[in-house]
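Yeah, one chain of the complex is gone here, protein chain that is, but the others are all in their spots.
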Amino acid sequence: MTQRRMMEELNWEDFERLPLAQRAPYFRQSSGRPYHCVIAQQFDRESLDSLCDLSTRIRRIAKSKVGSDFLSSLMRNKRAMLYFTQPSTRTFLSFFSACQILGFSPAEVRDPSISSEMKGETKEDTIRTFSSFFDLIIMRTPAQGFAEKMAWMISRTERPVPIINAGSGKDQHPTQALLDIYTLQRSFERQGGIDGKTVLFCGDLARGRTVRSLSGLLLQYRNVKQIFAAPEALQIGEDILQQLRDAGVEYEVTHDFKKKISEADAVYMTRLQDEWDAKPGESAKGYRQEDYYFTGEDLRKLSPKGVIMHPLPRRLEISTECDDDPRAVYWRQERNGMWIRAALIATIFCRDQEITQYYMLNNR
Amino acid sequence: MTQRRMMEELNWEDFERLPLAQRAPYFRQSSGRPYHCVIAQQFDRESLDSLCDLSTRIRRIAKSKVGSDFLSSLMRNKRAMLYFTQPSTRTFLSFFSACQILGFSPAEVRDPSISSEMKGETKEDTIRTFSSFFDLIIMRTPAQGFAEKMAWMISRTERPVPIINAGSGKDQHPTQALLDIYTLQRSFERQGGIDGKTVLFCGDLARGRTVRSLSGLLLQYRNVKQIFAAPEALQIGEDILQQLRDAGVEYEVTHDFKKKISEADAVYMTRLQDEWDAKPGESAKGYRQEDYYFTGEDLRKLSPKGVIMHPLPRRLEISTECDDDPRAVYWRQERNGMWIRAALIATIFCRDQEITQYYMLNNR
Partner (left out) sequence: MTQRRMMEELNWEDFERLPLAQRAPYFRQSSGRPYHCVIAQQFDRESLDSLCDLSTRIRRIAKSKVGSDFLSSLMRNKRAMLYFTQPSTRTFLSFFSACQILGFSPAEVRDPSISSEMKGETKEDTIRTFSSFFDLIIMRTPAQGFAEKMAWMISRTERPVPIINAGSGKDQHPTQALLDIYTLQRSFERQGGIDGKTVLFCGDLARGRTVRSLSGLLLQYRNVKQIFAAPEALQIGEDILQQLRDAGVEYEVTHDFKKKISEADAVYMTRLQDEWDAKPGESAKGYRQEDYYFTGEDLRKLSPKGVIMHPLPRRLEISTECDDDPRAVYWRQERNGMWIRAALIATIFCRDQEITQYYMLNNR
């Protein structure tokens, strides 16, 4: 049964009741490729490996002008809408660049005040309007579950188009998790990959959707130990820990970040998510920044093959002294986001094999 | 005498005194093609038929990648400015997409606060600046007659460029009328076209420039009956009725919308234009939404070959229950806007014959 047919047979209320893990087939093409990308849970080990491999191929092909020209010829006849009603420059530019790499003509709707004509119409009608003009919708909105609902809705219309979730509420930001996985995979390429590594998460773990998504995706790998270092009020959620216990995965919860650095293969720093504070400054109380701050001195504790990651933007989580250290991979991590988003989009539009063939012929 | 020469010989005050119907030659190239597109009155039956035909060809050519590549090669060396100081997402995106289809590189100026440097300079200078960098100006402004004045002005400079009016004040929105005509033409393609059909307009007819323009363009077709259903305060203007009487066209004015549905070939719903209210909510008084609302039940009254149209955005004019009915063509109507705008721009730049030739060779 096709993805579209499945969607048509399920009303939204029933769909919403499905556990996350059971929704994956609804976002998948019959070939197994993703059609929509809305939740991190829709990716399994095989699809993660494919995306990482394709990202690397795209990255290498793009190094030459002739390779770039090949890539940008792939989707030249398609148009993408970047619908970002929640502020975001980094994710926006990363998707914008990914679209350009593949030859898409991107258009954007960002400032809601510009689109005031649309006031008074439902959000469903707005998204249908985008689907009238564009072949792909990439959206970031503050409303939890919105991208998913729109994916359900648009799949049932006469003119369905793929929807990519670029962040919805506190909840899902699946492509951030993908770029984190790609960064870990690249970093440990010559050390047997992600399997068997230890990842130390540090910072505001209670509210960072990045950490929550990545923690889940790491379950796809073998024997990855997860350590969560945070003050008690910002510690990782019990639901995530339950998920780790269910999977029989080793983990540790601590407030002593500094002590754990030497154990980690990857240190994943995150910032205080105080934009979600009910009262301004609330979450900063009792949070001693210096305890969750990676300094130049900490570089000595970190394994020579270890890496420091950060989803950026940073505030005071990593000293700029670390920026020149080869283990500081956060700038590369940011650029990886562009590559894996290009890989994701190319896969959605079934151009992955063409890219792989080009790579085999020209770049090996 | 060329269009430019004609403009040079007429000062603005004399031009402004010309009846609308007499202005057409000033916006026309010597080949008969439009150069500027500023008022609905400049199109006659022949040019409407040409634009509709070309739209269909572009739409079909664009279905294949090789066809899209052909289309986007046509104007790759040209740049378009979309100057939208009045909020509009739908019209903007439709033009933006039309430009991309033809290979234009579009640029935009929308938020007037961004362009504050331009404060202090006259609007004429702003438009001349655009003409310094761009080859086409598409503009939407709140000022009535502004696009027309700029077309007159720019035609007299050293570097004239075509100007397309994407909506000026309460007055003109010619490309909306074109897309409505194209939608009617497509809908009745196998029923002998628009000639002889009955169009039922419903809603805020007093202030909807869409209806006013479309009503006028329908005079180009034979025996089209027009019915206007609205509460008295929002009924169609006497000037429009006079125009119909002058043309000897059958029409009807009523407040009983529901009763007329079964008579109509096309039902054209419009929303309350309350953004023009002097006092907020003023025009909603005495307007019973349920009387001018197309429901699922009304589908039964509508002829099996009839269509329901709406310029969008909708609020409460059409129930979403109707969305899946094949006679509900408003989403297709929206997409038609993109095609006919591409056709218009291609015609302005004299690429219509090349497209037609390509179509004859490859798509028939």
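First chain written, first letter: the chains are A and B, and each begins at residue 1.
In this section, a contact is a pair of C-beta atoms (placed from the backbone, for glycine too) under 8 Å apart; a residue touches a chain by one contact, two chains touch by 3 or more.
Predicted model, so just to flag it, every value in this text is computed and none were measured.
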Residue of B:Glu16, B:Glu121, B:Glu282 or B:Asp325 in touch with the missing chain, whole complex considered: B:Glu121
Which of A:Phe96, A:Tyr221, A:Tyr268 or A:Tyr359 contacts the chain that the document leaves out: A:Phe96
Of A:Asp69, A:Glu282, A:Glu297 or A:Glu354, the one touching the omitted chain in the full complex: A:Asp69
Per the touch definition above, residue among B:Phe27, B:Phe43 or B:Phe134 touching the missing chain: B:Phe134
Which of B:Glu13, B:Glu158 or B:Glu232 contacts the chain that the document leaves out: B:Glu158
Option from A:Asp180, A:Glu334 or A:Asp352 whose C-beta touches the chain left out: A:Glu334
Residues of chain A in contact with the chain not shown: 62, 65, 68-69, 72, 87-90, 93-94, 96-97, 100, 110-111, 271, 312-315, 320, 331, 334-335, 338
Contact footprint on chain B, counting only the chain that is left out: 76-77, 79, 81, 105, 107, 109, 111, 113-118, 120-121, 124-125, 128-130, 132-134, 157-159
